[in-house]
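Just one protein chain is left out here, and the rest sit where they should.
Letters A and B name the chains as they come in the text, with residue numbers starting at 1 for each one.
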Amino acid sequence: MPLGGVIFITVFVAVFGCLCLYLGRLCGGKKYQDAVKLAPYECGIPGQEKKETRVSVKFYLTAILFILFDIEIIFMYPWATSFKEMMAAGIGAYALIAMMIFIAVFIFGLFWEIKSKALEWD
Amino acid sequence: MTADSFLFWLLAAVTLVSGLSVVLVSNPIYSALCLAMSMVGISALFATLGAYFIAGVQMIVYAGAVLVLFVMVLMLFDLKTELATFSRGKISGLIKIATVGTLAGFLAGAFSMSIEFMEKPATKTVVAEAGVDMSRNLGTLLFTKYILGFEALGILLLVIAIGVVGLARSKGGTHAKH
Partner (left out) sequence: MGSDAFEITVNCIKLVLVFLLMVQAVPILVWLERRGSGFIQNRFGPNRVGPLGLMQLLADAVKFLTKEEFSPKAATKLLFYAAPVFALIPGTLGFAAIPLGSPLKWGDYTFAIQGYDIGVGIVFILGVSSLAAYTILMAGWGSGNKYALMGALRASAQTISYELALGLSIVGIIMMYGTFNLSEMIAAQQGTMHFQAFGNTIATSWLPNWGIFYQPLAAVLFFAATFAESNRLPFDLAEGEAELVAGFHTEYGGFKMLLFFIGEYGHMMVASGLMATFFLGGYNIPYTTTEQVYQFFLGFVESANAASALTSLAHFIMFTVKLGIFLWIFIWVRWTLPRFRYDQLMDLGWKTMLPWALANTILSALVIFAVSHSW
């Protein structure tokens, strides 16, 4: 079972990364703290904290549409692996038509989204 | 303790600790990241059961899409600490006690049922390395037995897409104030 290998290499890489960071801390130069240096970087000008930041809902829309289309793509994967088997078993045409209906719904959804300008980024 | 059971206990511990951290940690971003960790743990548990395709799909959809959405939205709204909402009163107290009691009953029932199963010798009826065969069976099943659910799912996803866009529009368009 490859799961043991996956867990082993994940732990190994995490430990390696932490060791690298620790090495950097050990060998690091002299620490010099300054109020300006510690402030967030804004192209060298003193920080301008805007009290009102406009939050765009486009990120939310993009992420939700990504989830939906990702699920539809996931449904295509077992179909793709078993397509040749289903053709050999004689139900190939039926599987093809069923998947084409599904893809038609997918295409309709995608083109509706594009047309209704839900994915416009300006 | 065999390697399989050690792996199971390790993954179960990781999943449970992450799940507990979701509710116990105060920073909401940490909560979301702990939830992502528990999703990864569940995906690994699926892999120990031999359902490799579902494990991969769990990673792709849950840990890689849904929780990225959660984390993105949480970062957009600049929450430093969680809002404290604590309801008082007799009715809400009764509801809380009833809920905890029901949950405890479920847990006790699950424990007692699973002890029976653990005492039987485990028989693996699924070939462990048959990752692809299972997904081929899944594909064939999807198109023979569950074809209606499959098409209905496509339509459901379409409805969700249209609903999301409509919801975003009705709340003030694609530029919402903080």
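Criterion: a residue touches a chain if its C-beta (ideal position, glycine included) is under 8 Å from a C-beta of that chain, and two chains touch if they have at least 3 such contacts.
All figures in this text were calculated on a predicted structure; none of them were measured in a lab.
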Checklist outcome for this item: Touch with the missing chain holds, among B:I42, B:V57, B:L142 or B:L157, for B:V57
Item to check | Residues of subunit A in contact with the chain not shown | outcome: 1-2, 4-6, 8-10, 12-14, 16-18, 20-21, 23-25, 27-32, 37-43, 53, 58-59, 62-63, 66, 69-70, 73-74, 76-77, 80-85, 87, 92-93, 96, 99-100, 103, 106-107, 110, 113-114, 119-122
Next on the checklist: Which parts of subunit B face the unshown chain closely enough to count as touching?
Outcome noted: 3, 27, 29-30, 33, 36, 43, 52-53, 55-60, 63-65, 68, 71-72, 75-76, 129-132, 135-136
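The rule is short, and it goes like this: only the chains that are shown with their structure count from here on.
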Item to check | Chain centre separation in whole Å, for subunit B relative to subunit A (CA means) | outcome: 17
Checklist entry - subunit A touches which residues of subunit B in the complex? => result 3-4, 7, 10, 44, 47-48, 53, 57, 60-61, 65-66, 68-69, 72-73, 76-78, 128-129, 132, 135-140, 142-144, 147, 150-151, 153-155, 157-158, 160-162, 164-165, 168, 171, 173-178
Item to check | subunit A - residues contacting subunit B, complex | outcome: 1, 3-4, 6-7, 52-61, 63-68, 70-72, 74-75, 77-83, 85-86, 89, 91, 94-95, 98-99, 101-102, 105-106, 108-109, 112-113, 116, 118, 120
